[in-house]
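In this view, the complex is presented without one of its protein chains, the others remaining in place.
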Amino acid sequence: MASITTRSLIKEYPGGVRGVDEMDVTIHDGEFFALLGPSGCGKTTLLRTIAGLEKSTSGSIKIGDREVTNMEPGQRRVAMVFQDYALFPHMSISDNIAYPLKIQKVAKAERHSRAEEVGDKLSLQGLLERRPGQLSGGQQQRVALARAVTSRPDVFLFDEPLSNLDARLRLEARTFLKKLQLDLGVTTVFVTHDQAEALALADRIAIMRSGKMQQLGTPREVFQRPANTFVASFVGSTSMNLLKGNVADGGVMIGHQKVALPADAVGRVGDGQEITWGARPEYLDISLDPVHGGLEGTVTVSENLGASALITVELTGSGEPVQVVVSEDHEPGIGTRVWVTFEPRRTLLFDAEGLRIGD
Amino acid sequence: MTRKRFFAAAAGLLAGTVALSACGSSSAPSQATDQNADAKEVTLTITANAVSGGKNAAGADWITNYVIPKFVEAQKAKGVTAKVNFQPNGVDDQAYKTKVSLDLSTGQGADITSIDGIWLGEFADAGYISPLEDIVGKDKVQAWDGWKQIKPAVQQLTTYEGKQYGVPDGTDGRVIYFNKKLFSQAGLPADWQPKSWDDILDAARKLKKLPDVTPLQINAGKAMGEAATMQGFLPLLQGTGQPINKDGKWQGNSQGVQDVLGFYSTVYGSEKLGDPLLQQDAKGRDKSFQEFSQNKLGILIESDYLWRSVINPSKGVSPMADRDSSVGWAKIPAQAAGKGPNGADFVSMSGGSGEVINPKTKYPQQAWELLQFMSSADAIKARIGSTPQISARDDVNGEILKADPLLNYISTEVLPVTAYRPGLADYTQVSAALQDATGQVAAGKSPQDAGSAYQKALEGIVGGNDKTFK
Amino acid sequence: MPAPAAGTGPSRAVVDDGDVAGLGKARAMAFLAPALLLISLFLVFPALWTLYLGLTNYRLSGSAAKNPQFVGVDNYINALSDDRFFNSLGLTLLFVFGSAVIGQSALGFAIAWTMTRVRKSVRAVVEFFVLLAWIIPSSVTTFLWYAMLDRSNGTLNAMLSTGNTAWLLDYPLQSIIVFNTWVGTAFSMLLFSSALASVPPSQLESARMVGAGAWAQFRDVVFPHIRGHVLTNTLLITLWTFNTFTPYLLTAGGPDDRSNILPIFIYRLALNDGALGQGSAISLIMIIINLVIATVYLRLLKERKS
Partner (left out) sequence: MTAVQGSTSTTRPESRQMLRHFLGLMGKSVFTALVLAFFVIPVLWLVFAPFDAHPGLNVKLPEFTFNNFKVLLDNPTAIASLGNSLILALGSMVVVLVLGSLASYSLSRVKIPGRDLLLYTLLLLSSIITGTAAMVPTFLLMVKLGLIDSQFGVILVLSGGILPTVIFILKDFMDSTPKSYEESARLYGAKPLRILWDVVIPLARPGLATIAVWAVVQVWGNFLVPYILLRSPSKSPAAVVMYTFYTEGGQPNLALISAFSLLFSIPVVAMYFFVNRRYGFRFHGGIKS
C-alpha cells in the first residue's frame, strides 16, 4: 500500500505537445482516485507515465517512499487493467490470472492455487480452464481484475476498465469494483471520461484538460463548487447553466433581468464587472406565477428523464436557454410562460477568465 | 570448423578487399610431381556426371563396383591403403560444368574429373587443368602403354595446344539413320546410301508423300543446343570441304556456310521436309527420337547414342522392338561426291569425353595410377559390359563391337573419315552462334540474313575479323 | 555489439514511443543483430561481390576466369546496346504485368471475394487446390504443366480438341504467364482473404443502403480498407515474379528467345555462356528496375490516399 506523488511531472511528445504538463499531485494511500477529462486531455498519459509505460520528460514520481521515475514498469509494483483487458488469448483463465506469479518464478502448484483463490474472490469459479475468448465481457473484465489482484501490487491503475461493457453491466461492474477496492484497500488510480463513473467511484477526482490539472477534490466539491467553467460544464449528468452577465446594484444582470448575487460572491465583485452566472439544472425550479428575483421565460423543450424532466426555458429578452430539472408532477407544457427560481447559495459566479469567484 | 575460425574468416571477408583473382582462380604452379608419391595412405576422389539409379547409371555403378574396389585391392597388394570416393552427379551438362569449374577454380574438387572434350580448352585457359606431364612428369605419362591403343584422332579429344591434358574414355560417330519400313512404303531401297545432299532431299521428298510422316530431321536452333551443331551444322559444313576452324581461324559467313544454311532453308522452308516447330521445342530432340521410334520420322542424323540408348529394344528410353530389322544407316555424304575435306565423299563428326587430373591433387602419382587403371582394357571392358559402346581403345573396340553391326560400322567405316570439334576456348560460344543461325533459318529467316548475323556474332566472340576466314 | 544485459536496470536510456515492451535501442539492435549478421554475410556480401563482378569481364572458364579484367561500365554498355536484352526486358515486363499484376492479383482477389459468399466446405476445397499449386515444388509443377501443354499427348489439347497445338512453342509467353498465375495466385488469394475480413460489414451495408453498386462498394469501402494489402501484395509478387526462374524448366526461354525473361536471360548468359561479369551487370540493372517499380507503387498508393 502506498501513496503516489508526482512533482512537476512533464511528458512532452516529439513536436512539443505536452500530454502531461507540470503535474503536481499526491494520491493518498488507499485512496480511490479518478482521473477525469475529455479524450485527449492527458489523463491516460498520466496513468501510463505512473505505470512507466511512458517515460516522463522531466519531474519525478514517487510510489510510497520509493522514487520510481526511472524504474522499469515491472519494478514499480503497480498493476494495470487495460481498456481491452489485454487478456492473453492463448492462455487459460487460470494461466492469465497467475501470469504475474509466473514472472516472479512462483512454482506451478502455488500459482494454480493462488489463481483459484483470487478467482473465487472475483466470482470466476468454473471458468478457470477456459480461454478468454469464451468469456463474456463482464467476466473478462473480472479476469483482468483478478490478474491485477494476483500480483499484489502497491497500486492499481485502471484505464477505462468499464468502457467496453454495455450500460447495465457497467453499473453492476462499478459497484463490484468499488466494493473490491474497499476490501483490498489498495491505492487505485482510475482513468475515465465518464463523469458519473468518477463521481460514483472516486474518493477524490482530478479533472484534466490539455495535460493540466483543472481541479482536484472530492466528488461533492467538484460537483458543487467547480473551480472553473470547464469543470462546471464537464461534471454533472446535465451540464451547468452558464449565462453571461454583469454585476449591477448588488445583483447580476442577465440580459435585462436581474438575479441575486450568489452567496459566495457577495463582497467580492464590483459593479460593472463582467461575469458568468452558473446554476445546476438540478438546483433550479420553475414557477408558473411571477416570482421576484426569478428569471422569466418560455418553455421550448421538455425531455423526460424518468422520475423527472429536463425543461429548456428560453429567457425573455436575451433569448438564452436555461435548463431546469423538474419532478414529473410539475412538468409544464411547451410554450408555457414560467419563472425560473433558485436559492442564491446554490448559484455560482465565474470571472472573465472562467474562474469561480469565492472560496 | 571452430566457431572462432568461422568468425575470423567471416570478419576477414567482410573487411572487404578480397582480390577477385586471389579467390577466383588458381593460377599457381602445380606442386611437385612426386608429392606424396610414397604415401602409404591415399585418399582419392572421382567425379562424373553419372549417378547410380539415374543418369548414366552404368558409369556410376562401374566406378563404385569395379574401379574403386579393384583399385583399392591393387594398391593394398603394394602395401598402400587407398580410399577412393565417388561424387556422383545427375544433372544437365551445364550445371555439371559449372560445379566442376567452381571446384577446380578453388583448388577443391575431385582428383579425377570426367569432362566433355569440348570443355578442355576453356578449362586449360582458365588454369583449372594442366598438361598431364606437368602434374605427373613427362616420363611417367609417356611410360603408359595405353596410348598405343588410342588412335591419334581420338587422342585429340583431350589434347589442347599440342599437350595431353587427360585420357579419352570414349568416342562416337554420326551417321544417317533411316526407317526401312517407311522407305519401302515410299519405294526407297533398304540399302540406301546417299551420295550427296540432293540424294537426301530426294529421298525426303518421296517420304513426304506418306501420311503423318515427317521426312527428315536435321537438328537446328538453340533449343537443340549442341545437338544442332554436332548432328546438324558441322557434319554438313564438313561436307563443303572446309572445317569450322582452320589454322586458328574460324569460318565466317563463307559460301560453305551459305550452302549449309541453304540446305536448312530447303528442309524447313519452302518444301517443309522437316518440322520447324520441333526445332524450337525445349525437348525437341527427345520428341524426334520418339517419332523415329514410332515410325513417324523417316531420316535422322544422330550418333550411335540413338542406337544404343534410345531405340535399344531392351534398355532404350523409346525402345523399338524391331530396331535391328527396320532401322537402316548410312554414311553422311558430302555436299556432292568428292566435296569433302581432301576430296572425301563422306564425312562425320565425333565427340567424346575424357578424364583429367586435378592439378591441385595431393597425390599426383596415385591419381595417375588410378586414371591408368580406369583406362585399362579390362576396366573399359567392365564398364561397357553388355551394352556395346565405342571406346577410346582399339583393342577393346576390336573385341566388343563385333557383335553390334552399327557400332562396328562406325568404328570401321566412320571413324576414319570423322572430325573432332576444335578444343578451343571459344568453341562453346561459336557453337551457340551456329545454333542461332540454324534456328533462325528453320524459323523462316533467309540464309543470307542468318549468315551475316552469324558473321557479326562470330567477330564479337573471337575479337575481330582477322580471326575469321571465308 | 552491446550486450543484451546493458539495457536493464533503473537507469536505462529513454524509451521510444511505440516501444511497448521496453526494448530500448540497444536491446532492439541486439535482437536484430543475429539476423543482420546472417544477412550481411550470406546475402549482402555476395550481392556486393556480384555487383563488383559486373564491372569485370569475369567468365566461368577460359582465360577471363584466370585473369578477369576490370572493364568498368562496358558490361552495362553492352547490355544497353543489345537487342536481346531489350527483348528480354520487354518480355519480363509483359510477364510481370500479365502474370503478377493482372493474373495473380486479379484472380486472387476474385477468388477471395467469391469465397466470402460460398459455403464453407466449397471454400475449403477451392483454397486447398489453389494453395496446392503454390506448395508443390517447382520442378514438379513445371513437369505437370509440361505434360498438360504437350503437343501430342497433352491434356489441354485433348480437352479443348485443339489437335496438335504446340502451346509452349506457339504461345510461349502466354503459356508461362498462365503457368505463373497458376503457381502464384495462392499468395494473393490468402492476403486478400484476410484483407476482406478486415472490412467492417456495417460499412458495406451502409453503402448498399444508399444504392452503391459493386464497383462503387469496392472503390469507396473495400479498397480504402485493403489499400495496404494491395501494396504489400503487388510489391511482393512483382519482386517474386520479376526474379522467378521457374519458367526456364518449361520453355528454357525459347523458342527463339520468345519467353526469355530476364532471370532466364541471366541464367543462360552466366551458366551456358559462362559470362558471369555480363550476367552480374544485368542483375544490377534488374534490381534497379525493381527499385523503380517499388518506388512507383509506393508513390501511387500514397498519392491516392491524400
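Structure notes:
Per-chain residue numbering starts at 1, and chain names A, B and C are given in the order in which the chains are listed.
In the analysis below, a contact is a pair of C-beta atoms (placed from the backbone, for glycine too) under 8 Å apart; a residue touches a chain by one contact, two chains touch by 3 or more.
Just so we're clear, the structure is a prediction, and the values are computed from it rather than from any experiment.
Listed by label, the shown chains that the missing chain touches in the whole complex are A, B, C.
The residue touching the chain not shown here, chosen from C:126, C:199 or C:212, is C:126. Checked against the hidden chain, the listed residues C:118, C:216 or C:296 yield one contact partner: C:118.
When you scan B:56, B:242 or B:397 for touch with the missing chain, the hit is B:56. Residues of chain A in touch with the missing chain: 51-53, 72-76, 78-80, 82-84, 86, 88-91, 99-100, 102-104, 147, 151. Although one chain is hidden here, its contacts on chain B can still be listed: residues 1, 5-6, 9-10, 12-13, 23-24, 51-56, 86-88, 90-92, 95, 98-99, 102, 106, 108, 283, 285-286, 289, 305, 309-310, 317-318. Where chain C meets the missing chain, the touching residues are 4, 8, 16-25, 27-29, 31-32, 34-36, 38-39, 41-47, 49-51, 53-54, 58, 60, 107, 110-111, 114, 117-118, 122, 125-126, 129-141, 143-148, 150, 153-155, 158-159, 182, 187, 190-191, 193-195, 198, 205, 208-209, 226-233, 235-236, 239, 242-243, 245, 263, 266-267, 270-271, 276, 279-280, 282-284, 286-287, 290-291, 294, 298, 301-302, 305.
Quick note on the criterion: only the chains that are shown with their structure count from here on.
If each chain is drawn as a node and touching chains are joined, the picture is a simple open line.
Of all chains, the one whose Cα centroid sits at the greatest distance from that of chain B is A. Between B-C and A-C, more C-beta contact pairs are found at B-C. Taking the mean of each chain's C-alpha atoms, the chain whose centre lies closest to the overall C-alpha mean is C.
Centre to centre, using the average C-alpha position, chain A and chain B are separated by 91 Å.
Taking each chain's centre as the mean of its C-alpha atoms, chain B lies 38 Å from chain C. Remark: chain A and chain C have CA centroids separated by 54 Å (rounded to whole angstrom). Residue numbers of chain B whose C-beta contacts span two or more other chains: none are found. Those residues of chain A in touch with two or more other chains do not exist in this structure. Residue ranges on chain C touching chain A, taken from their complex, read 8-12, 14-15, 17, 20, 22. Remark: chain A residues 13-14, 53-55, 70-73, 75 touch chain C in the complex. Chain contact summary for the complex, chain B toward chain C: residues 10, 13-14, 18, 20-21, 24-25, 27, 94-95, 97-98, 101-102, 105, 119, 121-123, 125-128, 221-223, 277, 279-283, 287, 425-426, 428-429, 432, 439-440, 443.
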